[in-house]
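Before we start, here is the structure in question, set down as structure tokens.
Just one protein chain is left out here, and the rest sit where they should.
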Amino acid sequence: MRLSGHGLRCVRGGREVFAGLEFAAASGEALAVTGRNGSGKTSLLRLIAGLLVPAAGTIALEGGDAELTVPEQCHYLGHRDALKPALSVAENLAFWADFLGGERSDAAESLAKVGLDHATHLPAGFLSAGQRRRLSLARLLAVHRPVWLLDEPTNALDVTGQDMFSGLMREHLGGGGMIIAATHAPLGIDSRELRIGGTA
Amino acid sequence: MTALSALIRRDIRIALRVGGGALIGVLFFLTVVVLMPFAVGPDLALLSRLGPAILWLGALLASLLTLDRLFMADHEDGSLDLITMSRTPLELACAAKALAHWLAAGLPLIVATPVLGLLLNLDMVATGAVALTLLAGTPALTFTGMIGAALAVTLHRGGLLMAVLVLPLSIPVLIFGVAASQAVIVGPMTFGAPFSILCALSLVSLVVGPFAAAASLRHGLD
Partner (left out) sequence: MTLIDLANPTRFLALTARVLPWLAAATVILLAIGLYQSALAPDDYQQGATVKIMFIHVPNAWLSMFVWGVMSIASLGTLVWRHPLADVAAKAAAPIGAAFTFLALLTGSLWGRPMWGTYWEWDARLTSVLILFLMYLGLMALWRAVDDPSRAARAAAVLTLVGAINLPIIKFSVDWWNTLHQPASVMRMGGSALDKSFLIPLLVMAIAFTLLFVTLHLAAMRNEILRRRVRSLQMMQASRIAFSSESGSRGESASNEVGAA
């Protein structure tokens, strides 16, 4: 499998963010998107996720499921956790697993992997920022998607959390997955760097 | 199907759990109806004549005001991004959310109607007619108001602007809803004609609403 973008141009609010951007990632590869603030790291992830429309250029996933669009084969982990404070940890995860559909893993196991198995019945509103992030990471495990789009994934995670997350990413890459992560901090895994917006 | 029923169950659960949407809508409905006699006077004959109109106006405002945050809440916590990306067509997801909203916030209004009918001096038949027209007409209000809720996400603002944009669109529902209830109480029209048009309006909005809302959301994310 190979995810690639050609000649991507992004315009937001009448301002050009970047133009002529090229990238490619193959199975088992991680791409670390870097660049100064406002260079368009988040915009690139949202273009791939189909949440923004490119002003020019194309994005393709070769070897993926031909029936599905590229965004439908991606997990997107943005700045916001997509959690409902009124629902319990288990309910939040079960909802996304049911709603997103596709190949599923055991929800309890996913929660155990991110270290939330002791808190399944707590309302998500009671969780700390780090715990909320862990819960949204569990979403990536509960349903399989070949491409992970991660926007500052290690935000709010402590050192053990970051180690845990590096392990999960390695596992995903080992299974033939791809990761595209916008980041300031090192990811803790082998990755190629994609620098956008010139020198920082 | 699993995806849609999961979405409906989640939205209903949230609406009922935080003590949020559903109950406040009914409370608002009750307050508006109780306010009316203070404006027009406690004349029971007059109230029973205005009854259906008062109930319909109250239901219209209550369902529009609770709709305001239908998509906004999902937009703010990032859920809407994932819903847009998912394998479920956005139109269906919008329809599911509107259905959940109607079940959680629209249905309780209809259940509350008999009690309010008592306050407005409506007899059994008239109350039944109003409840029936509300049952047929409130889906149209929800699915039309959904367009406004989706525009609120695009524009980053809801409230009054949305009400101004959506209320003119709900005039036909109001006309036929009130006309059908009045037909039962004073005549001379038959109940059937306006009631079937009301049902037709609901069916049309069932189609137009999700498509317009999805179009607005799809182009409005940023």
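In order of appearance the chains are A and B, and numbering begins at 1 in each one.
FYI, contacts are C-beta pairs under 8 Å (C-beta built on N, C-alpha and C of every residue); 3 or more make two chains touch, one makes a residue touch a chain.
In this text the structure is predicted, and so the values were computed from the model without any measurement.
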Cross-chain touch to the chain not pictured, restricted to B:L135, B:I185 or B:A215, is B:A215
Omitted-chain contact residue, chosen from B:L122, B:I147 or B:C199:
B:I147
Of B:L57, B:L165 or B:L203, the one touching the omitted chain in the full complex
B:L165
Could you list which residues of subunit B touch the chain missing from the display?
147, 150-151, 154-157, 161, 164-165, 168-169, 171-172, 175-176, 179, 189, 197, 201, 204, 208, 212, 215-216, 219-220, 222
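Here is the rule we go by: only the chains that are shown with their structure count from here on.
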Whole-Å distance, C-alpha centre of subunit A to that of subunit B, is 37
Which bits of subunit A are touching subunit B when the two form their complex?
12, 46, 49-52, 68, 71-72, 74, 76, 78-84, 86-87, 91, 94-96, 98-102
In the complex of these two chains, what residues of subunit B are touching subunit A?
2-3, 5-7, 9-10, 13-14, 17-18, 76-79, 81-88, 221-222
